[in-house]
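Note that one protein chain is taken out, while the other chains of the complex remain in position.
First chain written, first letter: the chains are A and B, and each begins at residue 1.
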Amino acid sequence: MNFSETGNNLKLMLIFSAVILTMPLWLAPIGAGYPDLLQKFVIFGIFAIGYNILFGLTGYLSFGHAVFLGIGSYTAVWSFKLLTMNVLPAILLATIMAGVAAALIGYISLRRSGIYFSILTLAFAQMSYNLAYSVLTPITNGETGLQLSQQDPRIIDRAFSTAGEGLPSTELFGISMSGYSGFYFCAVVLIIAFFFSLKIFRSPFGMKLQAIKSNQTRMKYTGFNTRPYLMTAFIISGMYAGLAGALMAVTDPLAGAERMQWTASGEVVLMTILGGVGTLFGPLLGVGIIKYFENIFSAINEETLHHLFSFLPGFLESLMVTITAPFVGEGWHLTLGVLFMVIVIFLPGGIMEGMDRIKKRFRHQGDDNDPPGEGVDQ
Amino acid sequence: MDAIFLQLLNGLDKGGAYALIALGLTLVFGTLGVVNFAHGALFMLGAFCAVTFQKLLTISLKVRDTSITFFEAYKEQPYLEIWFGELGSTIIDWALPLSILLTIPVMLLVGLAMERGLIKHFYKRTHAEQILVTFGFAIVLQEIIRHFFGANPIPTPAPDIVSGSAPIGAWLGLSESLVYPWWRIIYLLFSITVITLVFAFLQLTTFGMVVRAGMQDREMVAMLGINVERKFTIVFGLAATVAGLAGMMYAPILPPDYHMGMDFLVLSFVVVVVGGMGSLPGAVAAGFLLGILQSFASMNEIKSILPGIDQIIIYLVAVLILLTRPRGLMGRKGVMEE
Partner (left out) sequence: MSNLVLNIKSVNKTFGGLQALNDVNLEIEEGKVHAIIGPNGAGKSTLLNCCIGRLIPDTGTVTFDGENIIGKKAHEINQLGMVRVFQTPEIFPDLSLLENVMIPAFAKRDGAYSLNIFKAAADEREIINEAEKMLNELGIQGDHVHHHAGSMSRGDKRRLELVMCLIQHPRLLLLDEPTAGMARHDTNRTIELLKKIKERGMTKIIIEHDMHVVFSVADTISVLAQGAIIASGTPDEIRGNPIVQDAYLGGAHL
């Protein structure tokens, strides 16, 4: 229920900002406090928040959002190459370009709904991937991916200074955007992005999107032209994806076609669902958990497993290693797939729904009062 | 003229694969009402049945290579060859067609298990949830295959006797130099056969009649007291087997790799949508049509005017159809028209 006074917003934002900005501190004890991982949390968080505005609020399942991610990355890198290493023009242009692409793809895809919409986005995703990979290679540099080079014009930069040795790094008015400073920049962007999504969730606009998901026919007969609403949600979520893509390039200035594959969209769907689709905090929770465990699981190899099970007798140890081996290291995707299935089958409302159910058990109140996963003020 | 005919064959060939996969997809969607994002993975499984069978037949023993005399060399000799000599070698050569012995039971089993264990719980749930859970399952299948077979494509050759090219130019009175690989012709004939068998089954058997009725009106059939549940399981098993067979026979044409399922999945959904979701003849027709279209689009003459068109032509057509004629080429009117 999006019924909270505006005063609450301020309190929420303060707490949220504090939590995000101190992430390096409280994540350090569990080994997650280093810049690379922190940046991933924040960037995917932005992607997932935006995706949730479409999938969570309107129920439209898009497989094409990875396209906007890719466009954001490519645009940002081109901005670095042509204009300046300053990150602000890069992310601005990237967000705008992604928005334009979303407007085009959305205009066509939203002419249908349900599974036809999903397949349309699927088709666009695959098309874009193919184009980026082999056709639009002057722009995307195909398989190799787009990278910085010494020969880049960087018009704006050159006007103010001469080219130095080696490749420059992305910067914000002199502050290099790698390492922790890169993280803090992304964190600030996340806070702003979250605030915007908070506004949407609690606004009449957000309520209307949820109404569309609940009963689109009713909305039309109530006097709403649902198409512009869906377009707006689509474009906004596309812009979030573009922003995330740009930030990926900010922290690591390259862009590749794989980012645009439809299966990459699958990852953000999983994160959104795991956390709780349609809730404020769900997506962030999902991102945090997935990225954290990805980090851990991918690093485990057979040796570590043997270490782990070394307290067991010989053949039991080998047995355990054989059973768990497929799920770690490269097999992290297998774990992801299984997790995906488990969540969709048993807990479609994600962790937020799980928390809700636990709360209800302790509260013993009537069931009607607390509908699960409805943008509840957590 | 030759080039055009070649591309036509190419297209029919590829189209055959598309048609077979789309056929299974449509059966499942039309009868069970389920969107199965794991269907491409079933195609992949079939291909890997072929791979497995081949590996099984070629389990070898390390023997001394007597042909090399100046140092101790060893080679791998398949048990089949050791035990049965010439016959053994022939069997190994024919591993691929023989793998049907493995593919059919495996795919049937997988299909039945999948339906009973997973799909049937999703009949009443939304399409989005069906998509997501089958997508997850596809990833699981894919990763399991990757774990056991590695990430690289595994060449699975056809029997020697058909590994060359047939002089179709000579047969059809066209230019003498026109040749086409034997196996691809076989694949085309194979896909047409399977499609015909499936249609025959649906048209001529009682079971098939019930399935067709169910595709028209699922509720009605259930209300008539027919045991829909069992029919669903069998239909799904059938669809899985068809997809698996399509994959198995395709192995010599495209070396199986763990990712091929996802690659074919998008294509197959596009085919189904173009043909009309819920229309079996539509799925088949669209499969062949799009295969041919894609083939012609990859001709050099076309590519020089519209670079990269072959990559995107299918999707463009799908978008066009979805916008102008949402029920597809042959879908029922009123299905999904907003």
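As a convention for this text, a contact is a pair of C-beta atoms (placed from the backbone, for glycine too) under 8 Å apart; a residue touches a chain by one contact, two chains touch by 3 or more.
Computed from a prediction, not measured in an experiment: that's the story for all the values here.
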Where the missing chain makes contact, among the chains that are shown: A
Touch criterion as defined above, residue of A:Gly206, A:Pro253 or A:Gly288 at the omitted chain: A:Gly206
Which residue of A:Lys11, A:Arg158 or A:Arg218 touches the chain not shown here: A:Arg218
Candidate in contact with the missing chain, chosen from A:Phe16, A:Trp78, A:Tyr229 or A:Phe327: A:Tyr229
Residue numbers in chain A that touch the chain omitted from display: 1-6, 9, 199-200, 202-208, 210-211, 213-215, 217-226, 228-229, 232, 367-369, 371, 374
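As a working rule, only the chains that are shown with their structure count from here on.
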Separation of mean Cα positions, chain B and chain A [Å, integer]: 34
In the complex with chain A, residue positions of chain B that touch it: 35, 118, 121, 127-129, 131-133, 135-140, 142-144, 146-147, 262, 266, 269-270, 273, 307-308, 311-312, 315-316, 318-319, 322-323, 326, 336, 338
Residue numbers on chain A that touch chain B, as the complex places them: 59, 61, 108, 111-116, 118-120, 122-127, 130-131, 133-136, 262-263, 266, 269-270, 273, 325-326, 330-331, 333-334, 336-341, 344-345, 348
